[in-house]
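Okay, here's the structure, questions in a sec.
Only one protein chain is missing from this complex, and each of the others stays in its spot.
Order as written gives the chain letters A and B; numbering starts at 1 within each chain.
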Amino acid sequence: MRKYTPKDNVQGKSYYTDRFWVAPRVPRHEVEEGSHFADVVKALGRKAKESYVEIGQLVVHIKASENFNVLKTLKESCGYTQCSEQSAVDYLAKDGEFELFYQLLNISEAKRVRVVCRIKKGEAIESVVPLFKSANFAEREIFDMFGIKVNNHPFLKRILMPDDWEGHPLLKTYPMIGDEFASWYEVDKIFGKEYRDVIGPENRDPARIDRYDTKRFSRVGYEVPFGADISEGEKENPIEYSETVLVDYTKSSKQLDERR
Amino acid sequence: MQQVNKLTPFFENLNFERDDNTMVINFGPQHPSAHGQLRLVLELDGEQVVKAYPDIGYLHRGIEKMAENMTYNEFLPTTDRLDYIASTSNNYAYALAVEKLLGIEAPRRAQVIRTMLLELNRIISHLFFIATHALDVGAMSVFLYAFREREFAMDLMEDYCGARLTHSSVRIGGVPLDLPAGWVEKLASFCAKVNHEVEHTYEALLTENRIWKMRLENVGVISAEDALSWGCTGPMLRGSGVKYDIRKEEPYELYSELDFDIPVSDRCDSYGRYRLYMEEMRQSVRILEQLIPMYAKTEPQLMAHAPQYISAPKEEIMTQNYALMQHFVLVTQGMRPPKGEVYVPTESPKGELGFYIKSEGEPYAYRLKCRAPSFFHTGLLQEILVGTYIADVVTIIGTTNIVFGEVDR
Partner (left out) sequence: MAQHQVNYASSAGLPIALTSVDKLVNWGRSNSLWPLTYGLACCAIEMMASGASRYDFDRMGTIFRASPRQADVMILAGTLSKKHSEFARRLYDQMTEPKWVISMGSCANTGGMFNTYATVQGVDRIIPVDIYLPGCAPRPETLQYALMMLQKKIRRESANMNNNTKQNLRLV
């Protein structure tokens, strides 16, 4: 029987986990009364479903449909004028959802807020490009890497992968070494599909050594000309080592004198 | 489509037949002044750029995907290849993010060494900036002079970690090695050299240079509002008059104890940013000079003591059974940080370099997002290139100081 491997998450997994292992959690703190973050949560009002402080930054969970309004409030009334990062996390295998986060920065207070929302597979998110121009590239990257559509984006196109690429690489279902399409991409594009046989499949095994390959591997003691056919076996070619005179410096310098 | 024959060859770069009298040219991805693999599609009206479309992804290597398939320690050398001009700043940003997640702190000596390496890398990166920027604008000799000093800095890095470019000189929880004998003295003499060269070579050659000023002044103007909106950080933001440096505002490592200034320029143009880079090198030297006496006062411990996450020192592994077992588990299975998410910003030479790590309590990160400053600076190009002349395009690309390893990741 072949070993069962789950298809919905093909990323790296620990080969052994203790039966009684329970992962601890990074402490989440309540938002302190009177702090800057408390004002932010107050300004958001009922839009903030859940809010806590994790490792010095405020995390606010919101509804995905309200993302534009929330970011607008944060920008205009709380001073979060820079969106330093936004991206997504794939939870399709577990919850059938994507988690999106916006990382915002308040320059004058030197505070950071992370706005988190979740969308179902196939749902689209509203673009925040009118608020933060940096979202232009970031949202294109989300679309490219996860296939999440962004409504009202000025130019939603693949950004990192080629336009004719198939699949969205950062999904958990996408293997790290790529699928069939990815492995033949450059050959198909440059030479055409008919050259697949000529060029051959990719070597994804970094430790692979071809016993009969005389073009890329030298064989110490069995040297043959470049590209020679050795499927019939090769002749031994004894190695000539240069002679080393061992000198015992502790005893006498006689040997040294002889060499001089 | 053109009719291609021997008399009218096919120019793949130029599409002459357009109705509106504009010309579309393709710039890159292999262009010596594109700083890597930037491809720009420019629509020109005469010599003026009407529309610019930066096309990136020619160096996309799937580093974020690799992070999901590697244990935390395994991934560290990969971060070298993000911003390969200042590798240690990437190693450090990643290590700091994981440390924040684990809730550990590096010992004092490791902190001193890390801060030294970070500032040394800042000097390396800024020297590289001035070299390539001047080369693009046309000052070849500055390139040769700046690379001369850069080699001395690389020698120092090589003495410390053995590598010139891809250092991996920071570990999660500390640094792997102590400074070699005589390194601090070499660093001190290097600091003096940099200070001297900045003033007497680069600034003497460029600051009042007529051609340099004509090429840089009022080129690539970014208003403070635009800079914030486009996600500009580092010298790009400070060049627009916003005084924000993560080392000062959200201090990490030893920066809260060190005395240094944050240079700001209100000029908003390439020349102001050039002055800023020069000043930042002086400040880095100032930081390094303060760190040298701090080093001597520290205890020799180099790695944090956290047996659950970090291997014990070699002597303990070789002598104590439990340390050996821990080490075996950490190497074969990898450390398991607690569940949670963290975003840690650091000030890399290019700007805000942050790592977002989502951990599910597994030895493999569930999601790692690298917030690269150059990515957002490249996005900015589509706005600031519009209206400029084609000769200034190269200057503006040079002044953004983008590195494609971290743009495409």
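One rule holds for everything that comes next: a residue touches a chain if its C-beta (ideal position, glycine included) is under 8 Å from a C-beta of that chain, and two chains touch if they have at least 3 such contacts.
A quick note: this is a predicted structure, and the numbers were derived from the prediction, not measured.
Checked against the hidden chain, the listed residues B:36, B:54, B:173 or B:220 yield one contact partner: B:36. Of the listed residues B:65, B:100, B:273 or B:327, the one in contact with the hidden chain in the full complex is B:65.
Those residues of subunit A that touch the chain absent from the view are 160-162, 169, 174-179, 182, 185-187, 189-191, 195, 198-199, 202-204, 206, 216, 227. By the touch rule set out above, subunit B reaches the unshown chain at residues 29-32, 36-37, 57-63, 65-66, 77-78, 80-81, 84-85, 128, 131-132, 143-145, 147-148, 150-151, 154, 164-166, 404-405, 408.
In the analysis below, only the chains that are shown with their structure count from here on.
Listed in rising order, the residues of subunit B touching subunit A in the complex are 56-57, 60, 62, 64-66, 68-71, 100-101, 103, 226, 228-231, 233, 242, 244, 249-250, 333-334, 336, 338-345, 352, 354, 356, 358-364, 366-367, 369, 371, 375-376, 378-379, 382-383, 408-409.
The part of subunit A that touches subunit B in the complex is made up of residues 11-16, 21, 23-26, 28, 54-55, 57, 59, 81-85, 87, 89-90, 101, 103, 107, 110, 112, 114, 132-134, 136-138, 145, 158-162, 169-170, 172, 174, 176.
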